[in-house]
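Structure, as structure tokens:
Missing here is one protein chain; the remaining ones are kept as they sit in the complex.
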Amino acid sequence: MTRAGASAPVPAKRWWTGPSFLIGFALTGVIVAGALLSYVWTPYPPTQMMILNRLKPPSATNWFGTDQFGRDVFSMIMVGARNSLAVGLGAVGFGLVLGTTLGLLAAIRRDGFLDNLIMRTADFTHAFPAVLTAIMITAIAGPGMLNAIVAIGILNLPYFARLARGVAIQVWTRDYIQAARAAGLDNVQISVRHVLPNVAGVIVVQATIQFALAILAEAGLSYLGLGTQPPNPSWGRMLNEAQTFMAVQPWLAIFPGAAIAIAVLGFNLLGDGLRDAIDPRLRRSR
Amino acid sequence: MLSFLARRCVALVATLLGAALVIFVALEVLPGDPAAVTLGLNAAPEALAALRLEMGLDKPAPVRFLAWISGILTGDLGLSYTYRVPVAQLIGERMAVTLPLALAAIILATSIGVPLGLLAAANHNRPTDAAVMIFAQLGLAVPNFWFGLLLVLLFAIGLGWFPAGGFPGWQAGPAAAVKALLLPAFALALPQAAILARVTRSSMLDTLQEDFVRTARAKGLAEPVTVVRHALRNALIPVVTIMGLQFSVLIAGAIIIENVFALPGLGRLVFQSITQHDLIVVKDLVMLFAGLAILVNFAVELVYGLIDPRLREAS
Partner (left out) sequence: MTTRRDLLAGAGAAALAAQLPLVALAQAKDSVIIAMTLEPPTLDPTSGAAQAIREVTLQNIFEGLVKMDRTGKIVPCLAESWEIAPDNVTYSFKLRRGATFHDGTPFSSEQVRFSFERAVAPESTNAQRQLFTPITEITTPDPGTVVIRLKQPTATFLYGLAWGDAVIVAPASAANNKTNPIGTGPFKFVRWNRGDRLEFERFDGYWGEKPTLAKATFRFIADPQAQVAALRAGDVHAQTNLSAPEAVPQLKADPKLKVSFGKTEGEVILAINNAKAPFNDLRVRQAIAHVLDRKTIALGVYGFDVDLIGSHFSPLHPAYIDLTATYPVDIPKAKALLAAAGFPNGFSCTLKLPPPTYARRSGEIIAALLAQIGINASIEPLEFPQWLERVFRGKDFDLSVIAHTEPLDINIYARDDYYFQYKNPEFKALMAKIDVTLDEGQRNEMYRQAQRILARDAVNGFLFILPKITVTAAGLDGMWTDWPLPITPLAEVRWR
């Protein structure tokens, strides 16, 4: 699923002016800005219920309308962005740190015991349908944001482990590694000082893409009632609740979904843009 | 060659056993007593004990694990705690919804994604290409359950052409059943179509660079003929692979989509069973899903290993 191999490298152009990156940057910017702003300002307190004002369509007073408890949907979506980003950060951070570490460890002795153990486990985790794993984890540990982060984080692990291992194995074959070894550095020191910097670029690109997937996964889990719990607003759960009122108040089902789509699209495009930037360097380094 | 096969097979069996163990242990940890769920708030302790005995919950865990594994091997999946019928029968009934749904989604995704990808490749760097890539980006970004909700909003609530959810059963006639499955199949197919469009496009572009295509062109064959006769076949190999690997994604999607559309399929069954603590069904279903995904991965790896000796060495 890599980008079209044939798309010609565009070294002349500065990567941060590419359309993917620019659009991605703008979309994620909107989401991040909304999330940050929500700490200091929302039109209404997001959990304030005005039952008599329930199920109102979008208007000048409630821009995105109100839900079944008379809460302001716009405010809820702003705070919901916070939750989505937090889950994304947590889950990707978890997968990145643990996955990269494991990947680097595996690369030290290629085809050794550790390598096989780590890679088989990664394959194994990968083989489980993602949502199923998450459902099982939340069924055992109870639904909630933290458990959702762990569940999604575990799903992220194999991606980072495989990627880190793949790049690291190539790095280990280089001359300067031999030099480092001759200088008396041990495997871990070499991994940290020489291998990790070479792996970092690819990992960052992958992290952006995984971030988009994590937001999508969190929305799915929340939709099933397994993610972020009330009264914390969450886009996925808002959609779940909206479904009941779809015939009466269709707007409720439109806005949270659009927010998810914008966030995911934004991070995907951002990742594509970054990859365009990193790819040439990777090619050079090969 | 044979050692490669043998190694892979050992790994397969180990993975499957590992999966079974993980699932079993996970469900052992799950809090809640299935007997208490069946008998409700006022159940007497004697009744609970009797039911636990009947459900075989009194035996130690290792014994139950072995009994479960040998049951699977002999085709006996046990008796559902909730419905008191064989799990195999339950899975069979629900399969009649999920299988057609997944098939329909694959067919839809292929018939949308592949032609779009080819179209984009044929019009490389032109507006059509850009449009397809935008579609693909959107398809990947839109959560399929939200797309499902939008379809319901438009075609069920707005226009009234399709039911908003539920499944009339195949005995209500194929027309009604297909009608109930069409919207969910579309929702399930969207991200797959987007992925397939991207993969087809890049694979096609790669193939068009290859020597044999250039030769064909040099021979003066007309462009569409070149594309169809030579490039397409080769370009589709990675596409088919991706379709295989996307299988587990499709299953996962079905779990959510079946809940959106209230379809009595396997995905909803697994979700309901967890809710009702019907642990036998959960165990069997998760094993089924995981086993299928593991087998598909195995098959893909095997085929790749056979085609490409380098991979044999590498892994």
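Note that the chains take the letters A and B in the order they are written out, and that residue 1 is the start of every chain.
One rule holds in what follows: a contact is a pair of C-beta atoms (placed from the backbone, for glycine too) under 8 Å apart; a residue touches a chain by one contact, two chains touch by 3 or more.
Note that the coordinates shown come from a computational prediction; the quantities given were computed from them, not determined experimentally.
J.: Would you indicate which residue among B:152, B:185 or B:204 is in contact with the undisplayed chain?
T.: Hidden-chain contact among the options goes to B:152.
J.: Out of A:54, A:120 or A:174, which is the one that touches the chain we can't see?
T.: Going through A:54, A:120 or A:174 one by one, A:54 is the residue touching the chain not shown.
J.: From the list B:59, B:84 or B:214, pick the residue that touches the absent chain.
T.: Reading the full complex, the residue touching the unseen chain is B:84.
J.: Mind pulling the chain A residues that touch the left-out chain?
T.: Residues 47-49, 51-52, 54-55, 68-70, 139, 142-143, 225, 229-231, 243-248 of chain A touch the chain that is not shown.
J.: So which bits of chain B touch the chain we can't see?
T.: These residues of chain B touch the chain that is not shown: 31-34, 36-44, 46-47, 50-51, 53-54, 82-85, 90, 93-94, 152, 156-157, 163-169, 171, 261-262, 264, 274-277.
Following the convention adopted for this analysis, only the chains that are shown with their structure count from here on.
J.: What's the distance between the Cα centroids of chain A and chain B, rounded to whole Å?
T.: Between these chains, centre-to-centre, one finds 22 Å.
J.: With touch defined as at the start, can you tell me which chain A residues reach chain B in the complex?
T.: Interface residues on chain A, with respect to chain B: 1-7, 120, 123-124, 126-132, 135-136, 139-140, 212, 216, 219-220, 223-224, 236, 239, 242-243, 246-247, 250, 253-254, 256-257, 260-262, 264-265, 268-269.
J.: Under the definition above, what is the set of chain B residues touching chain A in their complex?
T.: 11, 14-15, 18-19, 23, 26, 29-31, 124, 137-138, 140-143, 145-146, 149-150, 152-153, 157, 195, 198-199, 201-202, 205-206, 208-209, 242, 248-249, 251-253, 255-256, 259-260, 270-271, 274, 286, 289-290, 293-294, 297
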